[in-house]
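Structure first, commentary second.
For this view, one protein chain was removed and the others were kept in their places.
Moving on, here comes chain A:
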Amino acid sequence: MKQLSIMVDLDRCIGCKTCIVACRNHHGLIDHEYDMPGEIPYYLRVESKSEGKFPEIKEDSWVVMCQHCKKTPCAKGCEEGAITKDVQTGIVLFDREKCTGCGECVEKCPYKVIQFNEKENYAHKCNLCYDRVTHGLDPVCVETCLTNALTFGEKEILLMQADAAGKQVIKKLSAQSIVYVKTP
């Protein structure tokens, strides 16, 4: 199966959120004049986990965006057929024209990444920067990541790269098309 993907390297993600703001700017997700904190949509979010007791502490950070799932629970939930998995790229795409704003996909997404525009009544989310990647560019988050923690490419190739670098795939973060890796 064809699948474009982003590999998130936990050895390098510092949780700085640069990617979030870059993605918002690129996709016009913020009204710079009027948006208030807590009300701005986002296609990525940062998660982190720390373990241990002072002074033996470990902490990892990573980003979560649409996982471009193999079996697309969001698409299954959408009766209008507004959500499709692109056969050329494996990208899960939303068709705003077909979206009636029922919000079913938001409920169905196990990763809680689908955004909802209340004002104009439609759902939206990361499209893996479809308009960029189909023209040979990296997704915006990948290009701007402060630490180069993100790599874009075909999933199989990314997995080979991770293997060659001695990194392990962290299955519990996502078994979908975004690949999380870390040096064991």
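Keep in mind that, in the parts below, contacts are C-beta pairs under 8 Å (C-beta built on N, C-alpha and C of every residue); 3 or more make two chains touch, one makes a residue touch a chain; residues count from 1.
By definition in this document, contacts and distances are computed from a predicted model.
Hidden from the displayed complex is a chain whose UniProt protein name, among "Cysteine synthase", "Formate dehydrogenase", "ABC transporter permease subunit" or "YedE-related selenium metabolism membrane protein", is "Formate dehydrogenase".
From the options A:Met7, A:Ile20 or A:Ile114, the residue with contact to the chain not on display is A:Ile20. Considering the full assembly, A:Lys58 is the residue among A:Lys58, A:Lys71, A:Lys119 or A:Lys171 that touches the omitted chain. In the full complex, chain A contacts the hidden chain through residues 11-12, 14-18, 20-22, 24-26, 28, 30, 32-38, 40, 42, 45-46, 50, 52-55, 57-61, 140, 143-144, 146-148.
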